[in-house]
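In this view, the complex is presented without one of its protein chains, the others remaining in place.
All chains are identified by letter, namely A, B, C and D, in their written order; residue positions are counted from 1 within each chain.
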Amino acid sequence: MVPYLFLGFAAMLVATALMVVLHKNPVTSALFLVLAFCSLAGIYLLMHAEFLGMVQIIVYAGAIMVLFLFVIMYLNLKHDIETGVQTAVRRGLGWGLGALLLLTSGTLLTRGWSMGPVLAELPAQGEGNAAAIGKVLYSRYLFPFEITSILLLVAMVGAIVIAKGRKGPEGEGA
Amino acid sequence: MNLVPQPSFLPVDWWALGAVITLTLGCLVLLLLEFLPAREKGNRGGIVSLLTLVIAGYSVYRVAGEKRALFEGMFVHDPLTVFFTLLFCAVGVLSVLISWDYVKRTRINQAEYYALLLSAVLGMVIMAASNDLITIFLGLELMSLALYVMVGFRRARLESSEAALKYFLLGAFASGFLLYGIALLYGATGTTNLARMGAFLGDTTVIDNPLLLIGSLLVFTGFAFKVAAVPFHMWTPDAYEGAPTSVTGFMSAGAKAAGFAALLRVLLRALGPIEAQWGDLIAVVAFLTMTVGNVTALLQNNLKRMLAYSSIAHAGYILVAVAAGGPEGAASAVFYLAVYSFMNLGAFAVLTMMGQGRDERVLVSDLAGLGFRQPLLGVALTVFMISLGGIPPTAGFMGKIYVFSTAVKHPELMWLVIAGVLNSVVSVYYYLRVTVALYMREPDGESVAISWGTPAVIALILTLAATLYLGLVPQDLWVLAQRSVSGLL
Amino acid sequence: MIPLTWSLALSAVLFTIGVVGVLVRRNALVIFMSIELMLNAANLAFVAFAQQMNSLDGQIFVFFVMTVAAAEVAVGLAIIVNVFRLRETIFVDEINLLKG
Amino acid sequence: MLWIIPALPLAAVLLNLLFGDRLGKRGTSVLACGAVILAFMAALRAVLQLAGIPEEDRRIVETLYTWMRVGDFSANVSFLLDPLSAIMVLVVTGVGSLIHVYSTAYMAEDPSFRRFFMYLNLFMFAMLTLVLADNYLLMFVGWEGVGLCSYLLIGFWYEKHSATEAGKKAFIVNRIGDFGFILGLFFLINWTGSVDYERVFAAAPHLFPIGGIAITAATLLLFLGATGKSAQLPLFVWLPDAMEGPTPVSALIHAATMVTAGVYMVVRSHVLFQMAPFTLEVIAIVGAATALMAATIGLAQNDIKRVLAYSTVSQLGYMFFACGVGAFGAGIFHVMTHAFFKALLFLGAGSVIHGMHHEQDMRRMGGLAGKMPVTHMTMLIATIAIAGIPPFAGFFSKDEILAAAFSSGHFPIWIAGLIGAVMTAFYMFRLYILTFRGEPRFIEHAGHDAQGHGAHTDEPHGQGHPVHESPAAMTIPLVILAVLSIIGGFVGMPFQEGGHLLERWLRPVLESAGGLPHSVGHQLSHATEWALIGLSVAIAGFGIFMAFRVYLQRPSLATSLRERFAGLHNALIHKYWVDEFYDAIAVKPIYRLSQWLWRFFDEKIVDGIVNGVGYTLEGGSAILRLFQTGYVGTYALFITLGVLALFLHILRS
Partner (left out) sequence: MPIPWLSFLVFFPLAAAALIALMPRSAERSVRLWATIAAAAEFVFSLPLWWRLIPGMPHFQFEERLDWIPAIGAQYHLGVDGISGLLALLTTFMTFIAVLGAWTAVEQRGREFFALVLVLEAGMLGTFFCLDLLLFYVFWEAMLIPMYLLIGIWGGKRRVYAAVKFFLYTMAGSVLMLIAILSLYLMQKNMTGVATFDLAAFYQMPIAPAQQFWLFLAFAFAFAIKVPMWPLHTWLPDAHVEAPTAGSVILAAVLLKMGTYGFLRFAMPLFPNALQQCGPWIAWIAIIGIVYGALVAMVQTDIKKLVAYSSVSHMGFCMLGLMAMNPQGFAGSMMTMLNHGISTGALFLLVGIIYERRHTRAISDFGGLWKVIPVFSVIFLIVTLSSIGLPATNGFIGEFLVLLGASRHNMAWAVVAALGVILSACYMLWMFQRVVFGPITHEENQKLTDLTLRERLVFVPLLLLIFWMGVAPQPFLDRCQPALDRTLQLTNDRAAAAGRMVGQLRGEPASATSNLTGGGQ
């Protein structure tokens, strides 16, 4: 059962991701991206990463993509019409390179790869995955956790500084 | 509730963490101070950040001798950390000094500026101090985010905003690669902790595990982007040119050093074994970086852009040291980084003074005749250029000596060394152009106005002194560098 | 239990799509979205490995990555908006004041 | 006290240099002449002292200090007085002082009077160093020193282009000779390890096989030096031009002293030359050839000084083939007599020129006999002397040379000598006749001529004075020299047992070379000797007779002859186009080569490469800048390419 679900999600993920890249209209791209995130969340669930699946939905599909859409609307972008040989060249190069990347890494991996050591200790199934994560997050991963807090702070400040309205010291003279 | 028992912190640990904590607090204080009324041209931002940096530096320096691994070895306090933390604090101090009047005259709102500067320093410190790919990644992102914003700080200027956009998009792109690399390394070794990774790779026999190779290469790519190595360098000129001059100085010195700090630690602690698989790549990259940087710089008329290319070239020299590998190579790289930070910041200290109000005068032609009208600036800039060109008796020369004398040890790198010295000859050409403008040309039209400022002058004198001192008696820094790479945790 | 090969392949494909998106699109926003795809590909890899190795570290890492992504989005969108304000376009091939 | 002899003139130079402007002309001339006359006294004293020493060790050596000592090589500054140098010193100082005195009058009105005498004294210093040196290196100092002075004196009227040209030519041609000299010296040093005459001569016989390559090369090179200094083929070209200098200079340097330095050097090194028969042959042939060629040219010249110049060249030729046939003594003998009469001739010519207001073209002279009697008489004596009529000085020396050539079996050389003798007699009397006899061919109050010889304004006399005899200061030296030209030859009176006076005097020097055969003049029976004497006298007489016939009795004959042999005459007028030849094969090509080297090789090739590197790099820079398009897309593309490259690399390995 699980594998089929996985395949389904995977197919959807790839399709939507492709649409994101392919579709002319940024709004549409954004919406496809939401779908992509959702399907990814599904895959997380299949992988017993329930917590991450939820966060994926909430943070990504919820927060981030809304922000995206908001900006797109705000800038009310026209379709980006792309024509001309130079675009074609860029497309060709892009896809070609992508294919090559996949090809090379694929051939490399087919040489046979090995994975890191498997730990005996299973994640405590008693309370859910979320609880387990919570525990380590506040104990072992305290330091990075704190860093992320500062990171967010910085991001906030930065966003404000850059996107602040026309008035403001830097405003005039532009 | 069986929480994982917290390791109890000794005082020394607090001192060791001092830098991180102080910088965080300083950042917060600055932001809070914004709520108090302030004069348009107040100095408190600068003062606070100076204090913060000094304290941060001191607290680490106080326990310089110690070796501590905290947070399950994610944060280590060892010679390398100490060296780089001090270096970053020094860079921070100098940047604050050269920004002091620049931010005022360009009307950059100080609180955010300094807050971001501190957080960038914080990010660098974390990069240098962390022994775990997670924290390295986070530190790198912290630094990068702050820098993205700082580059775009003069958001009314097209160049500034454009630079920010490019830097951001490419930075994010590159960190995508880095992240994927980390993922693969994690998959291949089962850990993100460098020490364990190193241990694992030490034991394991399957060194040519594709996961490992691809992962390590992607990680290398991520760092190569930060240190502006060819072919991941192309953002550099644009970002440097567009950014506010003070920021350019800061990032050219700090970000590069941070990138190398992390790269060195990763190579020394974890990827040493598999580096053998693609170590020769570094040599090639080093060669490309030197050559492309120097050759492209030949025809630049914008000093910031020229220095951008020169910084690419210098990344190349440092990569020569990295290619030489081992503690010695690392030591020479570290030494070179310190030296480079000083001379480069010095050059930027001069640049920030050029022009008045909100305009920047950073064309080579703007220097015409400056040498005789402003002797101090002239002499200083000349010394920095000579030093960047690697000509004695300046620090730059000692850096080159150290790097090349390490590389010469490896016969297979002889070609690289020869290419390196020839490159330095090429580079001298465009460094000389600056002195030519300074002393051998007369300004057409009115000569560029200089906006003097005590802090900037102090920074100038400090860097000048450092450049000459390290050029004449490099011994102490040399020893420090050697000690810094020995006995990593 | 999903074979690691599948998920790895999937993440590789996803990552490549993201890279290609960055290369072929001219709209800064879409490029940024593609970058998000790359990050998510990395996340997928992490989760997959974590599941195989019965360790949580991978998932934790993903958690941090999401935070970072959020932060990046905030800053990035701000920058893009600012650029748009200044020159009424976010097409990266119309933004090359700095070159050479 | 030998050093005093050269030191005196040098001192005079310095004094004149420092205080000359305060001394005035009189002071200057007193200083200059005084120094030389004193030098002559000192020389005389020294020679008498030398004569006092028993023959076997008749040499005074005086070492001043070590000049340079490097490794196993060392050279001293030290002087040597032996019979050979004694003769030279006396001739140089003696004739020198006469010419100094003469010059005080001749140059009286020249604005750079002081400079002239400084040069002259400097020359005396150099020449004395040359003859008194007791090693080759010190000799070389004098050797180049006299070259320098001749350069300065020829170009004395420096505003005259031809003069400076001639000076430069003289110096450079001499340098070519010196090139040979110095290289020959290296041979000697590298084999004998020394430059001292004594050591070299002592060592040479043991080191070199007779006629060996090394000694032949060395001597040939030395002889090359001699040809430069003494204007022999192929380097004689500078001497005629040297007549650009003031006449006293021509008399002193280019007749009496400097040009004989070459002969002196050969005689001095006769030990070496005798060990290289081939070289001797070469010398003999070159000498004879020069003597003939110069004589022929002399036939056709019209400039009085040039005639004398070529006759000098020719006489030097005699001296050399004397050496060539091994009659070194005869060579020196001729050097001495030649110094007397040739100096006299030049001074006489100078007096004529002086009287003629710088007319040098004989075609505008004639009939001066009455106008300047002293000059006329003395000149006549000198002319007879050079023509070789007994008992005048020239006769003895020249006869001895011819005899030597005959007796040593060099018949071709001997014949050449005889022919030379005829021509000498002929052109010398041609000169005499054209100048002093016949109808005056000049207009009184003649100003400057067309040939430009007198074109310089430095010399005295505006225009319009009548032709007149020269002042006493000029005539007295003439008289003295005339006397010497008459009696000077008696030291070489033939038919004396054990060789004549000069020969006996020179024996210590010339026999020092371990019993090698030398002056061969005495294996001849008296009869043969008489026959030879008769022959040469007859020859000379014939020449003189022809001269009178052609130029006095039937001047038309001269022109008709000229027309008959127009081609030959043309060749003679143009001195066989030797100058043009050298110019074509050496001067011009070298100049063109240099131009090419500079304009093409230096600036195009070498600098082209140097700058080319620069341009290449800048081109590369321009190209690399193209990649920096400013498009995020491009940058991302390169990043991806980079990653791909890394992948491919590990894919390969």
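Before moving on, here are some points about what is shown:
As a working rule, contacts are C-beta pairs under 8 Å (C-beta built on N, C-alpha and C of every residue); 3 or more make two chains touch, one makes a residue touch a chain.
If you're wondering where the values come from, they're calculated on a predicted model, not measured in any experiment.
Taking every chain of the complex into account, the absent chain touches B, D. Of the candidate positions D:553, D:594, D:616 or D:653, contact with the hidden chain is made by D:594.
Only one of D:40, D:171 or D:223 touches the absent chain when the whole complex is considered: D:171.
Looking at D:69, D:441 or D:549, the residue that reaches the missing chain in the full complex is D:69.
Those residues of chain D that touch the chain absent from the view are 65-73, 77, 137, 140-141, 143-145, 148, 151, 155, 158-159, 161, 164-165, 167-168, 171-172, 175-176, 178-179, 182-183, 186-187, 189-191, 193, 590-591, 593-595, 597-598, 602, 606-607, 610.
In the full complex, the hidden chain is touched by chain B at residues 372, 386, 391-393, 397, 401, 404-405, 408-409, 417-418, 421-422, 424-425, 428-429, 432, 435-436, 439-440, 473-475, 478-479, 482.
Just so it is clear, only the chains that are shown with their structure count from here on.
Central chain (C-alpha centroid nearest the global protein C-alpha centroid): B.
Taking each chain's centre as the mean of its C-alpha atoms, chain B lies 80 Å from chain D. Chain centres here are Cα averages; for chain A and chain B they lie 29 Å apart. Shared contact sites, meaning residues of chain D that touch two or more other chains, fall at 625, 628, 630, 632-633, 636-637, 640-641, 643, 647, 650.
Taken residue by residue, chain C touches two or more other chains at 8, 18-19, 22-23, 26, 28, 31-32, 43, 48-49, 52-53, 55, 60, 64, 68, 71-72, 75, 79-80, 82, 86, 92, 95-100, whereas all remaining positions touch fewer. Of all residues in chain B, those touching chain C in their complex are 134, 137-138, 141, 145, 148-149, 152, 155-156, 158-159, 161-166, 168-169, 172-173, 176-177, 179-180, 182-184, 186-187, 190-192, 237-238, 241-242, 305. For chain A in complex with chain C, the touching residues are 2-3, 6-7, 10, 13-14, 17-18, 20-21, 26, 29-30, 33, 36-37, 40, 43-44, 46-49, 51-52, 55-56, 59-60, 63-64, 67-68, 71-72, 74-75, 77, 80, 82, 87, 90-91, 93-95, 97-99, 101-102, 105-106, 109, 115-123, 129, 132-133, 136-137, 141, 144-145, 148, 151-152, 154-156, 158-160, 162-163, 166, 174.
Partner chain A is touched in their complex by these residues of chain C: 1-2, 4, 6-8, 10, 12-14, 16-21, 23-27, 29-30, 32-34, 36-37, 40, 43-44, 47-56, 59-60, 62-64, 66-75, 77-82, 84-86, 90-91.
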